[in-house]
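Only one protein chain is missing; all other protein chains are in place.
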Amino acid sequence: MLFIASIISLLGALFLFLGSMGVLRMPDVYNRMQAGTKATTLGTMMTLLGIGLANTAWLPKILLLILFVLFTNPISSSALARAAHFSGIKLTDRSIRDNLADDKVEEQDA
Amino acid sequence: MVEYAYIIFDIAYYISLIAILLSFIRFYLGPTAADRVVALDVITICGINLIIQIAMRAGRIVYVDVALVYALLSFLGVISVARYLEGGL
Amino acid sequence: MRRVKALILSYLILTGLWLVLSEVTRNEFIIGSLVSATISLIFSSRLAILENVKLNPKALFCSIKFIFVFLRELFKSAIDVAIRVLSPSLPINPGIVKVRTKLHSKLGRIVLANSITLTPGTMTVEAKGEYLYIHWIDIKSDDIESATVAIVSTFEKHLEVMYG
Amino acid sequence: MIKYLLVFVAIIGIGYIFLPFVMEFSTPTKLNPLATSYVQGSVNELNMPNVVTAIVVTYRGLDTLGEVTVLFLATAGVGFLLKRKHDMVNHRRKCSEILCTGASLLTPLIVLFGVYIFAHGHLSPGGGFQGGVVIASGFLLLVMANISFHFSHNLIHFSESISGFIYVLLGLAGLVLLGANSFLDPRYLPAGKWLDIVSTGAVPIIYSIIGIKGGSELCSVIDSLQHGGTEL
Amino acid sequence: MPEIFALILLIVISLGAAVYAVFTKKTITALIASGIISLSASIIYLLMAAPDVAMTEATIGAGLTTVVFLYAMKHVKGGEDD
Partner (left out) sequence: MMVLICGLLLMLIGIWAMLIKKNIIRIIIGFSILDTGTHLVIVAIGYVKHATAPIVDKAVNISQNAEGGIQVLGKVVDPVPSALVLTAIVIGLAVTALLLSFAVRLYKVGNSLNINDYEELKW
């Protein structure tokens, strides 16, 4: 049981590492945010779950912690992406289309 | 098997330390303010992990409350900077 | 009647939260239920969005199924990000697309937006009425309909049963 | 350039003054007698597990009263310096629907968590100050998400003054019921069971009052910083 | 002693963020740096076995300090006047 818990925890830590690696390597804010949100959320979930399985008395509080992280993390990253878009940070040159910017231009014309 | 488990927990601990360092480098490099806020967000989430791991090492359940505070309130800082950047504060 | 349902639901959730945070004893239960009753009365106008939660067996079954679908997608997304990060050429093809949702309740929309943020390669940037603007790391389709099918419909069919 | 040199010399000087203190300090291996007596007294006399709370509320209760007064004075200073503008015109950008709904769902949770923190101040880390700050943060979330949300001034002032009054009253109750030298002594209520929420006399009530006072004061700071500052 | 590595890392991060907060040109960047200082200080308090102080620093540093500075910066039109 302890062994399985530690393996889960290690996998979570690896996801955390890959998430911050993505934050370091990606070309623009939006892609960094993608890496930063998904990988770190799963990493946090698995690390905490491993520790909760290792000592079972902590499990309720740790499940609550996971729930909070799962609810707040996407909201904050979505708000930040919106702010970045409105404050005029361009998408990277490799991006293809930007429907939100098109719609904003239409609104200003109308 | 059990003696390996503690070694694996140690390795996980070191890996999450490296994760904090990498996002701090992004904070240092980041060209715009939004990049730095993303780095702050990732550092906070890795910090929650670190707090729980410290709690496990110390064997005190009372330390978990600090991590709960961060999980509930950390997004407030991110959202406030976001609202400031988009002009809605 | 619907207001009363939202009040009772929020009271039950908050009391459960208090009991998880502390130990389960008689004194804790009394104080916790007092505190959560007060809070749910103070915030009753804001918690009215809980009215749309449906409480029938079908919705319960659907929510269990939704949790499993969500966990599967979360796994897929983290592995997807990992592969993209580890490959040296960074195979990304990003852009912002517009999709359309059929959900009417606010609660359903926020759960949908959060789920989209946590699924492979997509992130909600802005929500305006029934349109969602989504940053997609690897664009496969151009028009609204096919993008909707590709991104939204996985979760929407469960959420429609749960929250309407 | 000469200014930078002066600043550098000043920094080096301050560092040089404090360096011996840092270098000669060695981490002690056992507790000093005062702290030992506080720990034993908190566990035996007050029946309280959290020794820090015992010091803040009981042994150094007068200090806490003074600090609450300082907090009140700073708040009053902020409110005086930034007078409130009367015609409030909002030029703020609306927030997205996601943040709006998320704030409505999360604020009750944050407020409940704040109440948990100050109701369990004698058992787990936390207490009045922290709980008050958490509650103020919850209301701050509403302010940031909703353009139309405002704090009710009368409510803030009422809760601030009434909680300060009750705090002093609870201190005086110790003086009346237990005799001289016992201002802010919580032992006029029964000590209760070990590790129960209703225990350690009046400490949970006193700390909750401090929490409400601190929370309403921080709410008033946020309110005066948000609007105001245009009128001279 | 794995705790000592965490302590060293947190000290390095807090000192680096403090130096960065002094050197940077933009005020908002200095503000985010002070957020990182607060986070690392909070975990250092936890390692120093003072969870009460860590919780206070967490509640204050996570939201309120940033927000108070940001409101003041809104009133002074960005605060870039150096």
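Just so it is clear, A, B, C, D and E label the chains in written order, and each chain counts residues from 1 on its own.
Everything that follows uses one rule, which is that a contact is a pair of C-beta atoms (placed from the backbone, for glycine too) under 8 Å apart; a residue touches a chain by one contact, two chains touch by 3 or more.
Everything quoted here is computed from the prediction, not taken from an experiment.
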(request) Give me the visible chains that the unshown chain touches, in label order. (result) B, D, E
(request) Please pick, from D:55, D:106 or D:184, the residue that touches the omitted chain in the full complex. (result) D:55
(message) In the whole complex, not just what's shown, which of B:22, B:62 or B:81 touches the removed chain?
(response) B:62
(message) Can you say which of D:35, D:62 or D:172 touches the chain missing from this structure?
(response) D:35
(request) List the residues of subunit E that touch the chain left out of this view. (result) 7-8, 11, 14-15, 18-19, 21-22, 27, 30-31, 34, 37-38, 41, 44-45, 48-53, 56-57, 60, 64-65, 68-69, 71-73, 75-76, 79-82
(request) Identify the residues of subunit D touching the omitted chain, counting contacts across the whole complex. (result) 4, 7, 10-11, 14-15, 18-19, 22, 25-32, 34-35, 38-40, 42-44, 49-52, 54-56, 60, 63-64, 67, 70-71, 74-75, 77-78, 81-82, 123-125, 127, 129, 133, 195, 214, 217-218, 221, 224-225, 229-230, 232
(request) Quickly run down the residues of subunit B that touch the omitted chain. (result) 58-63
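The rule we apply is simple: only the chains that are shown with their structure count from here on.
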(message) I need the common contact partners of subunit A and subunit E, sorted by label.
(response) B, D
(request) Averaging the CA atoms per chain, pick out the one whose centre lands closest to the mean of every protein CA shown. (result) B
(message) Nearest whole angstrom, what separates the Cα centre of subunit A from the Cα centre of subunit C?
(response) 15
(message) Suppose each chain is reduced to the average of its Cα coordinates; what separation in Å results between subunit D and subunit E?
(response) 19
(request) At least two other chains touched by the same residue of subunit A: list those residues. (result) 19, 21, 33, 41, 43, 61, 64, 68, 71-72, 75, 77-79, 82, 86
(request) Give the residues of subunit E that touch two or more other chains, as numbers and ranges in rising order. (result) 51, 54-55, 59, 62-63, 67, 71
(request) Could you please write down every pair of chains that are in touch? (result) A-B, A-C, A-D, B-D, B-E, C-D, D-E
(message) For a test of understanding, state which residues of subunit A touch subunit D in their complex under the given definition.
(response) 68, 71-72, 75, 78-79, 82, 86
(message) Under the stated contact criterion, what part of subunit A meets subunit B in this complex?
(response) 2-3, 5-7, 9-10, 12-14, 16-17, 19-21, 23-24, 29, 32-33, 36, 40-41, 43-44, 47-48, 50-51, 54-55, 57-58, 61-62, 64-65, 68-69, 72-73, 75-77, 79-80, 82-84, 86-87, 89
(message) Taking the touch rule as given, give the residues of subunit B at its contact with subunit A in the complex, in rising order.
(response) 1-2, 4-6, 8-9, 11-13, 15-16, 18-20, 22-23, 25-26, 32, 34-35, 37-39, 41-42, 45-46, 48-49, 52-53, 56, 61, 64, 67-68, 71-72, 74-75, 78-79, 81-83, 85-87
